[in-house]
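Working notes, structure below.
Every protein chain but one is kept in place in this view of the complex.
For chain A:
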């Protein structure tokens, strides 16, 4: 997962690609059109354009994709973090957080020490119990 900015820039690139792709599609798949009614329709043997229905539905699809991509970009822009927060505020927040983290780390260490003591105690308890059992066994 990349960060929002990179994502946004990738989306912009994709949008450009889609622009280009749709232009290319129109360029390569359109059917020939008569200039005047009396002209005979030119048919190119090497060119096999899709049917008009297909062509239009594909155009529909391409344009829908472009719109969706734009909407995605707008959504990502909306979710950019830290809007309206100044640099000083950010730095202050970072400082506070790092202090908080330090105290937490100390607490964590204490907790771990406590845990180790307890483990030791439980261990010795188990040993004594088993010893006691062994002694009473006859």
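By our rule, a contact is a pair of C-beta atoms (placed from the backbone, for glycine too) under 8 Å apart; a residue touches a chain by one contact, two chains touch by 3 or more; residues count from 1.
Everything that follows uses one rule, which is that contacts and distances are computed from a predicted model.
This figure omits one chain of the complex; the name its UniProt record holds, of "Rab GDP dissociation inhibitor", "Hyaluronan and proteoglycan link protein 1", "Mediator of RNA polymerase II transcription subunit 7" or "mRNA export factor MEX67", is "Mediator of RNA polymerase II transcription subunit 7". Within the full complex, the residue among A:42, A:64 or A:128 touching the omitted chain is A:128.
By the touch rule set out above, chain A reaches the unshown chain at residues 3-5, 8-9, 12, 15-16, 19, 23, 66-67, 70, 73-74, 77-78, 80-87, 90-91, 93-94, 97-98, 100-101, 104-105, 107-108, 111-112, 114-115, 118-119, 121-122, 124-126, 128-129, 132-133, 136.
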